[in-house]
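Contents: one structure, followed by commentary.
Of the protein chains in this complex, all but one are displayed in their positions.
To keep things simple, chains are lettered A and B as they appear, and every chain counts its residues starting from 1.
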Amino acid sequence: MTGFIILSTFIGLIIVSFAAIIQKKIADSIILFMGVGLGSVVLFYLFKAPDVALTEAVISAGISSLIFLMALKHLGEQK
Amino acid sequence: MFEFLNQPEVIKNIVIIGSMLLFFIGLFGLLTRKHIIKIFISIAIMETAIFLLFIGLTVKLDFIAPILDTAHTNVSNMNDPIPHAMVLTAIVIAMSVLALGVSFAIEYFKLTGKTNIDEMNEMRH
Partner (left out) sequence: MNRRKISIKRELPTATLSGFVLSALLILTILNILLQNMPHKIETAGDLLLKLNTTEGVANAVTTVVVYFRGFDTLGEISVLFIASMGIGLMLRSNTKCNIKSESNFMLQTASKILFPVILLFGTYVMIYGHLSPGGGFQGGVIIASGVLLLLISDKAFEVPHSVIVALETFAGVSYVLIGLIGLLVLDTFLGNFLPHDISQMGMLLSGGIIPLIYIIVGIKVGSEMSMIVQNLIKRSDDV
């Protein structure tokens, strides 16, 4: 069952990251990128690395989204 | 039904192929997108793929995490702690470097008002 969960999480990560790349709006792209962080947290936990999972959860939820949203607030949606 | 997916060789191949696909999705975005925030997102996706490959190459799923119990010194069934330690610091460094790049982009936008990388040609002449 663990192998199936790993496989499906990888497929979901690939779909979400490709959607984040090809979105027209930057805000959608940023929100889908947070989904990439969530999926990698699940995979790190399944790979028996709880330290790395905790770090990735804190970074991708707290600081990384703030950085991208502040960049969006300045740079705007144009082009 | 999905029992064949639990073999170590199959899981290793899933990790290698999946993280390589993720890495090259990031590289594709880096080469083809024009907005600078999209390029930073592509770089972050590539970093995530590298971390997943680094941890997944040495994992043994029937072993435990590298944390000992009280007065328990049997280390024969533990995962390798070295990739965990390297990835742990690499995540924090990658985030701070990303913040530095975003701050460069913000200052550049304040000065010139450009976000498309094809128009950033002040140094050409």
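Operating definition for what follows: a contact is a pair of C-beta atoms (placed from the backbone, for glycine too) under 8 Å apart; a residue touches a chain by one contact, two chains touch by 3 or more.
Because the structure is predicted, anything quoted here is derived from the model rather than measured.
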List the residues of subunit B that touch the chain left out of this view. 12-13, 16-17, 20-21, 23-25, 27-28, 31-32, 57-58, 60, 65-71, 73, 75, 78-82, 84-86, 88-89, 92-93, 96-97, 99-100, 102-104, 106-107
Mind pulling the subunit A residues that touch the left-out chain? 50-51, 53-55, 58-59, 61-63, 66-67, 70, 73-74
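Here, only the chains that are shown with their structure count from here on.
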Separation of mean Cα positions, subunit B and subunit A [Å, integer]: 10
Would you pull the subunit A residues touching subunit B in the complex into a rising list? 1-4, 6-7, 10-11, 13-14, 17-18, 20-21, 26, 29-30, 33, 36-37, 40, 43-44, 46-52, 55-56, 59, 63-64, 67-68, 70-72, 74-76, 78-79
Subunit A-facing residues of subunit B, complex: 2, 4-7, 10-11, 14-15, 18-19, 21-22, 25-26, 28-29, 33-38, 40-42, 44-45, 48, 51-52, 55-56, 59, 61, 63-67, 79, 83-84, 87-88, 91-92, 95, 98-99, 102, 105-106, 109-110, 115-116
